[in-house]
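Take a look at the following structure, please.
Here the complex is missing one protein chain, while the rest keep their positions.
Moving on, here comes chain A:
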Amino acid sequence: MTFLDDFLIRAALAGVGVAVAAAPLGCFVVWRRMAYFGDATAHAAILGVALSLALSLPVTVGALAVAVIMAFAVSQLSHRGMALDTGLGVLAHSALALGLVAVSFVQGVRVDLGAYLFGDILAVTKSDLAVIWLGGLAVVALVAWRWSALLTATLSPDLAHASGFNPKREGMVLTLALAVVVAVAIKVVGVLLIGAMLLIPPAAARPLARTPEAMAVLAGVIGITAAITGLWAAFAFDSPTGPSMVSAAALLFVGIGVITRLKHA
């Protein structure tokens, strides 16, 4: 596959992969008001990066393990009905700080922290690409398979029960999917901006959508557009790639918002 030898092509495919995986999941993050939940999981992943470096494991493995543990810890917390906002905030920031401290203790490796905080999409290898697309497609398949049950549980846990679904189990599906997206997206946008890729495309798609499915598809289109535009901008203006992608998504959010406002005015 010679065309994958071009690092720009690999970068574009990696960005598109993350955008595709993040779109349907991001919709649920928005509908269920789980934005902070996503951040806490993503920030904890830096701790997994530190572990991976210390144990000489692939970064994705450590990040996935810690993200899964964190995601389930947080969802347990939310079932207990703690003051969620504060609890999640404490967890998210402490996980990030702990992770950064842990990375600094890893001996013998010169770690480019920036690559894990903001992503290093131009250094994506063929095997990274395989991990991103396998993980991404697994998440899309999982969310698509549980779609109706997830939607019902989002509207009303009691309604889900009465329809024969267990809303807690559906919540776990989302938790697991979130951990996978975090793990595969580190290379692309870094732990600090994964939350943005989950949140901004669905938020931008909202005014254009009349059904949940349309919103998920539009979020995917917007995410892909942002990824490719951001990559182009990074190349043209020599700006950091991950932040450029998120900036492109933010511009799309504002643009769509303004245009729909004007149309309705």
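Operating definition for what follows: contacts are C-beta pairs under 8 Å (C-beta built on N, C-alpha and C of every residue); 3 or more make two chains touch, one makes a residue touch a chain; residues count from 1.
The criterion applied here is as follows: contacts and distances are computed from a predicted model.
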item	value
Undepicted complex member, UniProt protein name, chosen from "3-isopropylmalate dehydratase small subunit", "Cytochrome d ubiquinol oxidase subunit II", "NADH-quinone oxidoreductase subunit C" or "Zinc transport system ATP-binding protein"	"Zinc transport system ATP-binding protein"
Residue of A:Val68, A:Leu96 or A:Met215 in touch with the missing chain, whole complex considered	A:Met215
Of A:Tyr116, A:Trp133 or A:Phe165, the one touching the omitted chain in the full complex	A:Phe165
Sole contact to the chain not displayed, among A:Leu100, A:Ala138 or A:Leu151	A:Leu151
Absent-chain interface as seen on chain A, which is shown	30-33, 148-149, 151-152, 154-163, 165, 202-203, 206, 209-212, 214-215
